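This report concerns only the one structure given below.
Heads up, one of the protein chains got dropped from this complex, but the rest are sitting where they should.
Right after this comes chain A.
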Amino acid sequence: MGEAIVVTSGKGGVGKTTTSANIGTALALSGKKVCLLDTDIGLRNLDVLLGLENRIIYDLVDVTEQKCKIEQAWIKHKRCDTLYLLPAAQTKDKSAVDAKQLRWLTAELKERFDYVIIDCPAGIEMGFKNAVAGADRAIVVSSPENAAIRDADRVIGILEKERVPQPKLVVNRFRPQMVKEGGMLDVEEVISVLAVDLLGVVPDDEEVIRAGHQGEPIVFQSRNLAAKAYRNIARRIQGEVVPLLPLDPERKLFHRMKRWLGLA
């Protein structure tokens, strides 16, 4: 019996889909059997980020309408044997499914997978309510800016009301340099407002966009810092205690210099 984790944020464009793709891939790379479930019906992106767009035959709505079996709809990733994607329909809209159907679908998927990662649409309307319905846990993604934090806060409130226990926070698009200049909120400030546990901090990196463009999640690149952050998040999801990555390259060097001199 697996676990269903919904990735949500309220605000659009903070990186829900990227986070879903990378966390899912990272979990799969560590040997777990993972299914990514795209619930953003009508605006599906997850298949594009994973580079699986041209393999879609059936989609989520076909499954809930029982036009096909679940096994026919999911797509195995080309590079990772334990990673599957159940794509959303592009021709329908959010009203094509309801909470009951998604609860059934996630329950079915949980039977077959270790982790079901649900990519939630932006907003707090029906699409969101449906996506949350079957989830056991929630990951709230927020970038360190006020607008995203307001929406994340609202979403956490709704999740608490919907009885999804203890949402965890991923701070995405973090820029240490901007924090230093005072143009961006620090992770501590974000946590003090949202008052939830931190699951990880992902630095802002052009490579993430480039990787998405090529349809290969960044986690496949072993040396990239954002990829490391995602892999650490995947380890924390599995219950490991992993210290936060030092994201500030300068501080890292300075620290190393201090260590050379025997000061730290």
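The criterion applied here is as follows: contacts are C-beta pairs under 8 Å (C-beta built on N, C-alpha and C of every residue); 3 or more make two chains touch, one makes a residue touch a chain; residues count from 1.
As a working rule, contacts and distances are computed from a predicted model.
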Record lookup, UniProt, unshown chain, options "Sugar ABC transporter permease", "Fe-S cluster assembly protein SufD", "Extracellular solute-binding protein" or "Probable septum site-determining protein MinC" -> protein name "Probable septum site-determining protein MinC"
Contact with the hidden chain (one of A:Glu3, A:Asp114, A:Asp136 or A:Asp153)
A:Asp153
Touching residues of chain A against the unshown chain: what are they?
146, 150-151, 153-154, 156-158, 160, 192-195
